[in-house]
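Excluded from the complex is one protein chain; the other protein chains are retained at their positions.
Chain lettering (A and B) follows the sequence in which the chains are written, and residue indices restart at 1 in each chain.
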Amino acid sequence: MTDIEYVRAADQGSALALVAEDPDAVFLAGGTTELDLALKDQVVHPSRFVDIGRLPLRGVTRDGDRLRVAALTTMEELAADPTVRERLPFVREALLLGASTQLRNMATIGGNLLQRTRCRYFRDPDVGACNKRDPGSGCAAIEGVARMHAILGAGPSCIALHASDLCVPLVAMDAEVELLDADGTRTVPLTEFYRTPGDRPDVENVLRHGELVTHVQVPLLPDGARSGYLKVRDRTSYEFATTSAGAAVTVEDGTITWAKLGLGGVGTMPWRAWEAESVLVGAPASERTFRAAAEAAIRDPFTVPGTAFKVELAKRTIVRILRTVTS
Amino acid sequence: MTATLAKENVIGRPIDRIDGRRKVAGAAPYPSDFDLPGQVHAALVSSTIAAGRITRIDRSKAEAAPGVLRVLTYDNAPTLTDPPQNALGSTMRRPLRDDRILHYGQHIGIVVANTRAQAVAAARLVEIEYAEEEPVLDIDDPRAAVEDNPFGMASSRGDVPAALAAADVTVDGTYTIGAEANSPMGLFTTVASWQGGRLVVHDTTQAPSFLRVALAVMFEVPEENVRVLIPFLGGGFGAGLRLWSHTVLTTLAARVLDRPVKLVLSRPQMFHSVGHRAASRQRVQLGADRDGRLTAIDHDAIAANGLGDHLPSPIVAVTPSTYACDNVATHERRAHLNIPFTGFMRAPGAIEAHFALESALDELADQTGVDPVELRLRNYAEVHPVSGKPWSSKALRDCLEVGSERFGWPGRDPAPRSTHDGDQLVGQGMASATFEFYALPCTVRLVVDRRGNATVRTAGTDIGTGTYTITAQLTAELLGIDVDQVRVVIGDTDQPPAPQSGGSGLAGALGAAIQDAASELADQLARLDGHPGESFASLLDRHGLDELEVTGYSDLAGAATHADVAPAGAFAAAFAEVGVDEDLGLIRVRRLVSVIDGGRVFNAKTARSQAIGGAVMGIGMAMLEELAYDPNTGRVANGTFGDYLVPVNRDVPDLDITFVGEPDTFNPTGSKGLGEIGIVSIAPAIANAVYHATGRRIRDLPITLDKML
């Protein structure tokens, strides 16, 4: 038996306290990642689930040109939000291309940000070498079957992929994460929320123990901007991305005046393609520009034989989405 | 309801499956739904290396864990008798035999506890140390033990080398297919209970009669003291055709503890425990004249097999029967590897052979400029190419012609890359299929009562193909009663023995046995002096009888050996249209036409479902499915439903399914079996369509997007 305590938090304060007091306690929201890892794969070993599912952290509010999404809003709820439909269409696309309806009814936005990698070496406790699970033990995936793995941010210690679709447009749009603990709140840009593995693949983000994601703020697309999310995968539905790209651009008189680009399926964290954006802004909306942006985005990839194809595929994915949103 | 029997037009009608209402209500019991009084739960201990020996086992922590009742490993378990070879020719390495590890995930222990959670937790506490050896995982590994001609399927007619040398045109292609997991939705389960000296076991098996024999031998009890129950299976696609170690271990645990024990495999365990379609590599050489007439076929196949395992599942067996060609040679090998035991998976062997042959034929069509449909017609085997006897039925020509018409094949521009649609290149490909006759003996018991109702009993089961329904239809028609007057009792070895649900052989064998029973019943009724038109009720009443019971038997394979026709299996042709987004490597099947000659169709609705199921599994084979073994450890690295991808609803294009042909003249019921034929030509049709779309010949399945970049 897994010997994990379950406590349903009555309010935010007790939720924070229940996790803070026990270094092995975790928040339990939708559960679609946490229960899978703790109960089924048994690769994480919390002492206590603090169920925050009934806390009043649900719903979407608009604050000027920003959207504020409470962390327990489900993926389906966010996809159905009228402002998301109209002003962040690529967020909606990414949401609905992720998982299944059943999972989207359970999974929360906060949980989506914090989802763990799908690497089957990480997720199998019988695999000994996993720096993410057991720092210093090595990485079996690097010499193993690595297809759904990262080429950006990856290195010899870890090639585990962050598989979120939603985070791709969010990271592109400079979304910010509101965090809360007993000491108060802080707001962290999503682009600074995640860490690349380096020599500590077990540390995936800047979240401190006991700190709760309460909201995600997303700037809305500026007037006239167009966006799109392209997910490339073998199975037509219900599969994690092999590569994906979320782009938002404004084009005036054939020239790109504003551009945001996020990448999925390639990074150890949701990947913001800053260099590509620099290439795009001020350049003509042309195939040559798109290809130059793609080259800039996928610079210095870390590949293993199973992931080498992603270098070119990711570039083509970028070119295609840019062509789509500028046409 | 007449003593003269026979009611027209029940067979073939697309009636709703008779078990459908129970299934949609969640009321059909699968093995995992059974719980017995006093039952306890088991979990497996599996090896975490692929090759070597166990050097130390420490059960103490597991034994001390909450709720644990027993931990069995090779060094403390009672010794069992080796199982017999089953009717499919497979044997099994007895579990817990010794300290040897032959593959990753090998079951090396079983833990029994009061609850499932306790058993699963304790299984992780069994400490095992190994002396590890480097596993042999690839058929090209020079260390692999390669068995030549393991099934006696090497064959030769004519002079192939000379014919190849003299041919106007030759094709020489090497085709590889990745290992595939059957992946039925139902988790394989065993619930074993010893009641005195009698064993009752609910088990996910497609072959209850085989399982009964095997357990009787292994546990040294008379066969009649073993009862296997499997009324509903949860899918198998061949995975339930072998005896698997989890079944034996659960039965053993139940005997040791003298309590009912239940074991449900986890999904990841399914990938290591219930077989798979072996990875294979084939080389096909064709020789032909300028008009595409085949002068030589040389077909060589090698596939993987588990170490210490024997599974007769030849690839090249069908090759000599496919085309009219004077010079045909086949060669077959098996490489024994440290991989989980292989098994049978829908159309085993035939599907591999057809991918290679039908791809090679497409290459020949390309080289000769002969249309692919015409090429197959030019090489049509009007008589059985091996025996020279006339086929008992063959409507492959109709499959090709009807399929061509329904698909709109005529007028297709044969040039690759000739059609665009937006970002997609569009291609059309086709393939045909020849399936071999197969049958095993079958027995049924048929009882009619005074109310005119009939009960049919046999041990065979329904894996979802519609066995319940067609049994009722056949019986109703033969007895002249309504379908709802027939009760079907199957999936129970206390009933007369039946073949496995597999090999597309059950419907034909069962149908023939029912027909034999009906004929025997007619004889009995005649002896009872029935009036024309008299009901069973009246007849039985006049004679003071409550019921009449007869037994029916069929042995079609036996009859086949002295038939003056060549008993045919099913035939098919598939036509596929794909769209290929070349930039992104994405392939989507846009539409698929499948035409099948399965002889007489017993139920047009369930038959169509079979054909759909085959087509979709074929799409999975062509584009998605491949078991990936970790190259260092031999562990299945994608053993979950999130990683091993089977087709989803959205993957399915518009499907057009048509049945053609006439009742078969050899099988007394006219059927030829439908469970497998629908998949056989799908993958080559898709691969040929991909070639037509892009000009790229992919000879390696599955055709995932990375192979298109």
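Operating definition for what follows: a contact is a pair of C-beta atoms (placed from the backbone, for glycine too) under 8 Å apart; a residue touches a chain by one contact, two chains touch by 3 or more.
Keep in mind that, in the parts below, contacts and distances are computed from a predicted model.
J.: Which listed name, "Carbohydrate ABC transporter permease", "Xanthine dehydrogenase YagT iron-sulfur-binding subunit", "Cytochrome c peroxidase" or "Frizzy aggregation protein FrzCD", is the one UniProt assigns to the chain that has been left out?
T.: In UniProt, the chain that is not shown appears as "Xanthine dehydrogenase YagT iron-sulfur-binding subunit".
J.: In the whole complex, not just what's shown, which of B:Ala145, B:Met185, B:Ala324 or B:Val386 touches the removed chain?
T.: Reading the full complex, the residue touching the unseen chain is B:Met185.
J.: From the list A:Thr61, A:Ser237 or A:Ser278, which touches the chain that is not on show?
T.: Of these options, the touching residue for the absent chain is A:Ser237.
J.: Pick from B:Pro84, B:Gly158, B:Gly235 or B:Pro631: which residue touches the chain that isn't shown?
T.: In the complete complex, the chain left out is touched by residue B:Gly235.
J.: Among the options B:Pro83, B:Gly306, B:Pro647 or B:Gly661, which residue touches the chain absent from this view?
T.: B:Pro647
J.: For subunit A, which residues reach the chain that was dropped from this view?
T.: Against the missing chain, subunit A presents residues 1-10, 14, 17-18, 21, 28, 31-32, 35-36, 38-41, 49, 51, 53, 76, 99-103, 105-106, 236-238.
J.: Footprint of the hidden chain on subunit B, which residues?
T.: That gives, for subunit B, the contact residues 16-17, 19-30, 32-33, 35, 116-117, 183-187, 232-237, 264, 266-267, 463-466, 605-606, 608-610, 612-613, 615-617, 640-642, 646-650, 652, 655.
Note that in this section only the chains that are shown with their structure count from here on.
J.: Roughly how far is subunit A from subunit B, centre to centre by C-alpha average, rounded to an integer in Å?
T.: 41
J.: Quick one: which bits of subunit A touch subunit B in the complex? Just the residue numbers, please.
T.: Listed in rising order, the residues of subunit A that touch subunit B are 1-2, 42, 118, 120-121, 124-127, 140, 143-145, 147-148, 232-240, 242, 309, 312-313, 316-317, 319-320.
J.: Please output the residues of subunit B touching subunit A within their complex, sorted ascending.
T.: 48, 66, 115, 117-118, 121, 124, 268, 423, 583-586, 588, 623-624, 628-633, 635, 637-640, 642-643, 645, 647-651, 704-706, 709
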